[in-house]
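A single protein chain has been omitted from the complex, and every remaining protein chain is retained in its original position.
Going by the order they are written in, the chains are A and B; count residues from 1 in each one.
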Amino acid sequence: MAKVVSLDNLLASVAARRSEAAPWLGALIDAASEKFAHVGLPNRRIEAWRYSDLAKALHETVKVESDLDAPPALAEACVAAFENGVLDDSKSSYCAMGAQSLRKVLAEKDSPFAGIIGRINPQADHPIINLNTALMEEGLVLHVPKGVTLATPLHLRFNWSGVDAASADGRHLRILVVLDEDAEATLFESHDGAPSFATVVTELSLAPNSKLTHVRLENFAAAARQTAATVGSVGEKAAYRGFYFSQGGHFARHEALMKLAGEEADARIDAAYMVADKRHCDNTTVMDHAVPNTTSTQVFRGVLAGSSRGVYQGCVKVAQAAQKTDARQLSRAMLLSHRAEIVTKPELEIFADDVKCSHGATAGELDANALFFLRARGIPEAEARAMLVEAFLIEAMDTVENEAMRAIVIACAHTWMLRHAGEASHVE
Amino acid sequence: MSEETDTLQDLADQKYKYGFVSEIESDFAPKGLNEDVIRFISAKKDEPDWLLQYRLDAYRRWLTLEEPTWAKLDYPRIDFQDAYYYAAPKSDSDKPKSIDEVDPELLRVYEKLGIPLHEQEVLAGVEQRKVAVDAVFDSVSVVTTFKEELSKVGVIFCPISEALKTHPELVKQYLGTVVPASDNFYATLNAAVFSEGSFVYIPPGVRCPMELSTYFRINAAKSGQFERTLIIADKGSYVSYLEGCTAPQRDENQLHAAVVELIAMEDAEIKYSTVQNWYPGDENGKGGIYNFVTKRGDCRGDRSKISWTQVETGSAITWKYPSCVLRGDNSVGEFYSIAIANNFQQADTGTKMLHLGKNTSSRIISKGISAGKAQNTYRGLVSIHAKADGARNFTQCDSLLLGDQCGAHTVPYIQSRNPKAILEHEATTSKISDDQLFYCLSRGIPTEEAVALIVNGFCREVLQQLPMEFAVEAQKLVGISLEGSVG
Partner (left out) sequence: MLEIKDLHVNVFGKEILKGLSLTVPPGEVHAIMGPNGAGKSTTSYTLAGRAGYEVTGGEIDFYGEDVTALSPEERAAKGIFLAFQYPMEIPGVSTMNFLKTAMNAQAKLRNEPELDAAQFLRTVRAAAKELNISEDMLKRPLNVGFSGGEKKRNETLQMALLKPRLAILDEMDSGLDIDALKLVAEGVNKLRAPDRSFLVITHYQRLLDYIVPDVIHILSGGKIVMSGDKSLALQLEENGYDAVINKAA
């Protein structure tokens, strides 16, 4: 049975933690604690949380299934295994690539990460990032030195199972990845099981000419409640390649907050979400173009069945100095039921005139022409529909370059299709 | 700043040509807002008791509401006690019966604005097309033309205060049914203090024989205008209606908070066009109208259609979202908008399309142009109800930036609960292409004209929607509003 995570419990924990912090962290934690205490848990009256009321979701009772999926195994990766929010060294191999546990870093009297953590792309008013900063304990720090290319991916494996998945103040995990100039790395993040309440903040610092590939999988059980944020800064000629897959949860939200901070920086995100039953899946992106000549692309595709709700909020900001910005965004959603809902809010906030910015959003059913074509070749309607639903998402998945990861992603989609075959093959 | 930008700025700096003040003696309600002022307005209009109660209820509710702050607008807090809520030309006190009895000074004002109040006249430059005009000056209607001719086919077109006397049952039946008195801060304020506006009723099966229009003029200093327009198109009828508005150039900001309600019954169609040219303030952002308007159309009957077209060039602040509630099956909603913000103007405008009925369709075409130091936001909502099978929406939302000191923003909300509905939304932001501009220049067209030409091209889809009489005028207005702003 899950314990209730309440604001009071959180505030008590925040107060307790403040007094324990190392001196180099004190100011950061104090500021975050005060801001969090002031705003509290986000609810729908806050514009950015209008369609994802976390405060309400935490009050609802959830039933944790007993039969949870096992997390995916990625061959030839260094693993950081988090079991119920705690880094389990017996299942991990992250040391091989020079990563260290956050617990160890936080305990040090001084730290080379003092000016980095919480300051890569500061989100001073973000209630959840503030909460995470105030309560972060477990996590991982990876620093890739100049000119180094990590041959093996780092697999951040978050798995939540059994009674330990619940705690009165949630679990707050922090990942810090710092790529120096000309460095390259691949991050594979998987989230499985059912956290009763978790926040995960992944901070990414990409120095000039570095490249990070980031594949993120949320394969939560129906009872999962998590809100995560990937917060990054992309330097000159650096590239961020993200692929996100999610099947939602009781409350599953992920935000990608990227700052294009150096000229010719590029950020590209492709995403697929498949949501069924009463699940909630929120994808939020904010691309902040701060300097001239940067590019960003987001392509989000979603399939919504049952009584699920999908949210895509995508904001592109172009600062006055950020001339020659090229930003594109596309959201496509397919509804498979009269009880499902999609909410899209693609926002442009532009202060520079010599830019190319566009967004497109569509919602609807399968393409009637394609459906007829398949049926005219003898493929029964139900099968033709399922084929088109899967095809719709495979386009996004094909952008994953690493073959092993792509296979895992496609397998996730396939499993979902098999579980929800009835819903995918006709409209309720 | 580039040379081009300079020229654009010159283009934008042309003076507001309707900024004159007319010396007309006026009656005022006491300054400020309280229940006595509301009773004063109601008594001035000789209103029935139910309406006074309606106003008082709205006022009491308004006291509990807070000003909305979600729009991308930045302005000092409005002091609602520092304004007159009722101003009327003194000469109006014994309500003129015909145009000949109207104060000649007032007639000269409208002449100066280019609005014909003599029935034999037609709008400048257009031949042989009749346009009926209701001229509203501050809080009262000065005259309404072609009333008799319209009444022959059963069309009622008169000030709402008059309709309350001649057709009280119609007003009572429909007033506040589309925009309830509790709708939002400004609509509630309007419900409490509204003083004039037009009332239109088109009987079943009638195609209104001429364009109807209302010209709003704010004249008195420190006064607000709170008009209320109500248009009902009964089964199978059609009407095209146009509103225009201007105000004198003053240093202080003046408030305009109107409510417009449209009701289209089965197979009826209402086309509502606006050319909004309130005083925008000067090039330093001083003065100008604060324009907080609630406009909503209810497609109540099956196969009904409501089409909003707006050309928004004036006002210091624009907060306006003409919307359609698509209740009837197969009903259609349209929103065509050009919003131009120059100097320190701020516009936050767009639409709401609520799809409730089956096979309802909506189309949104929005063209936003920002120049100078202006901020221009498109904000829109498309919402598809679970029962609206076969609903369809298409949205195209383009922004053009002239210069690097302004901002263009797009905030669409797109919600669907129906798998059999199709929604498509596209938005782009760009500047005038150097290639296009160069092409025009190389053909000998001066920069200012070239920009006006290209911007008009950018707006074409919307300009085409305006009644022919006003399209030419609007096209000129687009050029004038941008003078000094090319980028």
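Everything that follows uses one rule, which is that contacts are C-beta pairs under 8 Å (C-beta built on N, C-alpha and C of every residue); 3 or more make two chains touch, one makes a residue touch a chain.
Given the structure is predicted, the values throughout are model-derived calculations rather than measurements.
Trainee: What are the shown chains that the left-out chain touches?
Mentor: Output: missing chain touches A.
Trainee: One chain isn't shown here. Among A:E65, A:D89 or A:E395, which residue touches it?
Mentor: Of the listed residues, the one touching the omitted chain is A:E395.
Trainee: Tell me where the left-out chain touches subunit A, residue by residue.
Mentor: Counting over the whole complex, subunit A touches the hidden chain at residues 368-370, 372-381, 383-384, 387-388, 390-395, 398.
Note that in this section only the chains that are shown with their structure count from here on.
Trainee: Rounded to the nearest whole Å, what is the centre-to-centre distance of subunit A and subunit B, using the mean of the C-alpha atoms as each centre?
Mentor: Here subunit A and subunit B have centroids separated by 43 Å.
Trainee: Quick one: in the complex, what on subunit B touches subunit A?
Mentor: Interface residues on the subunit B side: 70, 384, 386, 399, 401-431, 487.
Trainee: How about subunit A: which of its residues touch subunit B in the complex?
Mentor: Per the stated touch rule, the residues are 47, 320, 323, 333-365, 427-428.
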